[in-house]
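Removed: one protein chain of the complex. Kept in place: all other protein chains.
Which chain is which? They are A and B, in the order written, and residues in each are numbered from 1.
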Amino acid sequence: MAAEVAAGEERQARISGRDLVRALMREPMALLAVLFLFCLALAALFADWIAPYDPLMPNIFSGRLPPLSEAKGMTGDIQFHILGTDALGRDMLTRLLYGAQASVSVGVIAVAASGTIGTVLGLIAGYYGGRIETFIMRTVDGVMAVPSLLVALFVLFLIGGGLFNMILIFTFVRWVVYARLARGITLSYRESSFVEAARAIGARDSRIIFRHILPNMISPLLVLATLEVALLILAEAGLSFLGFGLQPPAPSWGLMVARGREYLREAWWMITFPGLAIFLTTLSLNLLANWLRTITDPLQRWRWLI
Amino acid sequence: MAKAASESAAVGEPLFKVENLVKHFEVRDGSLLGGGSKVIRAVDDVSFTLHRGETLGIVGESGCGKSTLARVLLRLVEPTSGKAHLEGENIFDLNKHEMRLRRRRLQIIFQDPFASLNPRMTVAEIVREPWAIFPGEVPRREWHDRVVELLKRVGLNADDAHRHPHQFSGGQRQRIGIARSLALNPEIVICDEPVSALDVSIQAQVINLLEEIQDEFGLSYIFIAHDLSIVRHISDRVAVMYLGKFIELGNWRDIYESPTHPYTQALLSAAPSIDAAERRQRIILEGEVPSPLSPPTGCRFRTRCHRAEDRCASEEPELSLRGGRQLCACHFAAPMPA
Partner (left out) sequence: MADLTTVSEGEARLVSARDLLRVSNLRVRFQTPHGDVDAVRGISFAVGREETVGILGESGSGKSVSVGAVMGLLDSPPAKIKGEIRYGGLDLVQAPIRETRRIHGDRIAMINQDAVTSLNPGLTVGYQVAELFRVHRPGTSRGDARRKAAELLDRVKIPSARDRLNSYPHEFSGGMSQRVMIAMAIALEPEILIADEPTTALDVTVQAQIMQLLAELREQTGMALILITHDLGVVAESVEKVLVMYAGQIVERGPTAEIIDRPAHPYTAGLLASVPRTEHKDRKLEAIKGAPPVMSAIPPGCAFHPRCGWCRAACRKDAPELTAIEKFRDSACHFATEVYRG
């Protein structure tokens, strides 16, 4: 009976922007995560302006300086390294900021591309059914059946690493998760009364799909996409760490961890800061996803994510 | 002929003529080894004529096929066979594009006022969507005024246009659904259990509204419901459905006051009533409706019928005039003993 009452209230819980902010205020962990991600996004976008020094230029005077050190730059000026420097004397903070750029662009662009492709194919499969559905969903099963990191490793080995290739391969292996989700939700809405009502007033398929069904799956897609960004940032770091992703001297968190590993004993900061950046970013994304999931219709939509 | 007699109460000229409509669903057998497929006979050989301005009520219990019938008539589900002539034109012959254009003449009001409105759209967007689909129907600059006009007609306010469905009660949502179905000025509206999800005190409001707009817009209704007293109130003629078939069809008074099919008699007697005078000798049927996957041979009602004889198992009774003024599909059609 309490559920009955709650359900009645829940139906009214459509979320406006202001409600969202208010709900965020009540959830300190989610608030911290959002703030962190916001700063990260700013850092990535404006790395060129914020970063104090050049991310690529080595400096023979300042190799492996601990945090809070001062050193002479190549041009003779005095540089302050708040997070220390790496083996080639490059400023850690600068490289972290540019590394954020790489991670965020891999994560966001690949998620946008795979999300769009997967959602559209899932919508088509779910709405039309029949052979189209069989074809799309068997392809999904096929892609799902192969371990995506291994495939990525193999393909990147063949075609070479780099930002663009990574985005390409991530899009190819990850569109399937959106296709599954979108198809499942489409199936549940295809027979719903409001879709029937749209058909009864003469709406074309495209209108029904994009105007009636798609808007109703935005929240679960958003939750999924958030988790996927975290996954891809980890994958980017992992692949770069193994040497198949971004290639030196490009700044990447994964590469920084790989290089820092060699100096684990002498220079702890070289591995700690990029490691921390990866950890905090994925943690924040997961916290955000969890919070989004509870805030957007806790009764209905989350179950498609299982 | 037979038809003429039963349809004497009809209001205007024939508008929508349905002949031998059949809808079978194939379901796969559950077995792993391929198995066969079975057929659900959801609608099985249904014929009737809807006249301009009249209300044809269709009553029956869950699973009798009345909702499938509604969807097939709108071609939301494709029929297996049969014809449906809308003023001489068989709508089942039309291609997808032609059918889309005819949709404005045939509309539907759904049962569930929560599920039938897209939660992401505002009331105005919902009501005017038909005009976005059929440009030229209403010029864009008139949209706002026409939406307000329609909302007022169904008993809502002008400010309601910008709200979302979740901000309304069940009865109000049903009004929004009615406004949407009126937007294209249809001739026929199929009402699929339009009030059964509503509170008792709200049902009467919506029924009254449906009756008012019927006169104003010159609508013909196919009114599907399981509530017998509501169907009696709104219908000119009534069809009783059992396992995909019409088993009795006629003027409302004949169906309600002197039913001749044993199922109609049992159904009417089973409905609880607040009027002591209306309570009849209750006929309690044995068992429940058989599965439409394997309906009984011959007469489909015979397994629960107290009049059943051998003949009922072998010979399927036709829906025809059998002594009364209405059409009845029973070999032993007879009024109830007083």
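Assume contacts are C-beta pairs under 8 Å (C-beta built on N, C-alpha and C of every residue); 3 or more make two chains touch, one makes a residue touch a chain.
Here the structure is a predicted model, which is why all the values come from computation and not from measurement.
Colleague: Among B:216, B:278 or B:309, which residue is in touch with the absent chain?
Modeller: B:278
Colleague: Write down which of B:203, B:303 or B:326 is the residue touching the left-out chain.
Modeller: If we include the chain that is not displayed, B:203 is the one touching it.
Colleague: Using the document's contact rule, name the residues of chain B that touch the chain not shown here.
Modeller: Within chain B, the residues touching the omitted chain are 61-62, 169-172, 199-205, 207-208, 211, 226, 228-230, 232-233, 252, 256, 266-267, 269-276, 278-279, 282, 284-285, 288-289.
The working rule: only the chains that are shown with their structure count from here on.
Colleague: Taking each chain's centre as the mean position of its Cα atoms, how many Å separate chain A from chain B?
Modeller: 50
Colleague: Mind listing the chain A positions that touch chain B in their complex?
Modeller: Where chain A meets chain B, its residues are 11-12, 14, 192-194, 196-204, 207, 212, 215-216.
Colleague: Within the complex, which stretch of chain B touches chain A?
Modeller: 71, 74, 76, 100-101, 103-104, 106-108, 110-112, 114-120, 129-130, 133-134, 164, 166-167, 177, 180-181, 183-184
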